[in-house]
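All remarks here apply to the structure that follows.
On to subunit A.
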Amino acid sequence: MKDSKRKTQSTRRRLLAGLLALPAALALANPVFADDVNTTGLSVTDDTVTVGILHSLTGTMAISETGSVQAEKLAIEQINAQGGVLGRQIKIIQEDGASDWPTFAEKSHKLLEKDKVAAVFGCWTSASRKAVLPVFEKDNGLLYYPTFYEGLEQSHNVFYTGQEATQQILAGLNWAHDKLGAKTFYLVGSDYIWPRTSMKIARKHIENVLHGKVVGEEYYPLGSTQFGSLINKIKLKKPDLVFGAVVGGSNVAWFKQLNAAGLTFKKQPMLTISVTEDEVLGIGGENVEGLYSSMKYFQSLDLPGNKEFVAAFKKKYGDKAVIGDVTESAYLGPWLWKRAVEAAGSFDVDKVVAASPGMEWDNSPHGYLKVDDNHHLWMRTRIGKWKADGQADVVWESDVIKPNPFPKGYQ
Partner candidate 1 sequence: MGGYTGEELTAIFLMQGFSGLSLFCVFLLMALGLAIIFGQMGVINMAHGEFLTLGAYITYLVSYLASDTWPFLLDYYFPVAIALAFLGTFILGYLVERFLIRFLYNRPLDTLLATWGLGLILQQIFRSVFGPREKSVVLPDWLMGSFQASDMVDIPINGVMVVALTVVMTIGVFFLLYRSRWGIKVRATTQNRAMANAAGINTEKVDRLTFALGCGIAGVAGAAFTTIASTGPTTGSLYIVDTFLVVVFGGAASLLGTVASAFGIAQSQSILSFFLSGSMAKVITLMTVVGILMFRPQGLFASKVRR
Partner candidate 2 sequence: MTSPILLAVEGLTVSFDGFKAVDDLSLYVERNEVRVVIGPNGAGKTTLLDLICGKTRATDGSIKFKDTELTRLAEDKIVHEGVGRKFQTPSIYENLTVFQNLELSYPKGRTVFGSLFFRRTPAITARVKEIAEMIYLDDDLEKSAGLLSHGQKQWLEIGMLLIQDPELLMLDEPVAGMSVVERERTAELLNRISTNRSVLVIEHDMDFVKDIAHKVTVLHQGKVLAEGKMDDIQKNERVIEVYLGH
């Protein structure tokens, strides 16, 4: 009797321990050898697994991609500290995409074909993702892509940890319509695929669902610093809401000139889907005070997962570091991969992919998320109102939204 009791107790304890430290338990109780988990010739040894990080370290995109690299490295470091994946420490091979799409393709070839990495965390612009996509599909690689993007894509080999366009846009516009009473909209974006697709979706939603009116739609070349004409047009049209997707260096000129022209956000409400904490650092908090952003994540989110994340990030990269939406998405990548690998019990890309859909994570930095069959994530959208100190107050939060990369009726 005594004996059996001890046994149950020990079983229970072991179960508990296993739940608490699943990877460690797995490694101890059920040692998996490289041959079993590595059926595709990936660079997995008995105690290490190699992954790739592929972002721009040089060139114009280096500004934006730095945060993602930091977040991915942080996540991998944390995973390693917890015992790694399937008992293996993660080794990183980092490559520079140099803000140049062919270079991205070239480096992804290298990572997949020479280094045979088990997964790649990387890319930022749609163009770079489009450039590497055929490579990943041909070599059956695995890419975790962090940026909020235009949707219209779904690949066996890619997981999209940022929001696709409808998640970000529809909730934001609904909010503006309901809470700000916006009826007339002016759409402004940089001239490339993401803003254009986003504005297309926004226009359909405004016209068909909200029964509002789009009074203007404008695109400016990337890097453009002259927004005088646009500001004049906005002044003339006096829309209820300016809906913006201006990116990169143009942002600073855009908000500075808005301010200089006397269009404060009190006078002219504006909602953007492109301004995160990273951008605000460059633009200057005083220039965006009162601006609204529609995002899944803000650094100021009051969630337990986020507090840990922010603290760890600041500990590693200094107190002045800021965390934007994309940085947070990038942080999700290694964790989602780890969970999927462990669920599959293998590094094999097909098995990892098969194990991913349906995975849930309650305490991610931005709260609950779930991986959908379409490789995008279920998540909430929030409206943040920017303050002069460069942080946002979250003024509204949606329900969990199902990702819909090919939205019917919005194409």
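Picked so that all candidates are chains of the complex that A comes from, given by their letters.
Quick note on the criterion: a contact is a pair of C-beta atoms (placed from the backbone, for glycine too) under 8 Å apart; a residue touches a chain by one contact, two chains touch by 3 or more; residues count from 1.
This structure is a prediction, so every number in the text was calculated from the model and none was measured.
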{"item": "From 1 or 2, the one in contact with subunit A within this complex", "value": "1"}
{"item": "Candidate 1-touching residues of subunit A, taken from the complex the two chains share", "value": "58, 60, 62-63, 66, 191, 218-221, 223-233, 235-236, 249, 252-253, 256-257, 259-262, 281-284, 286-287"}
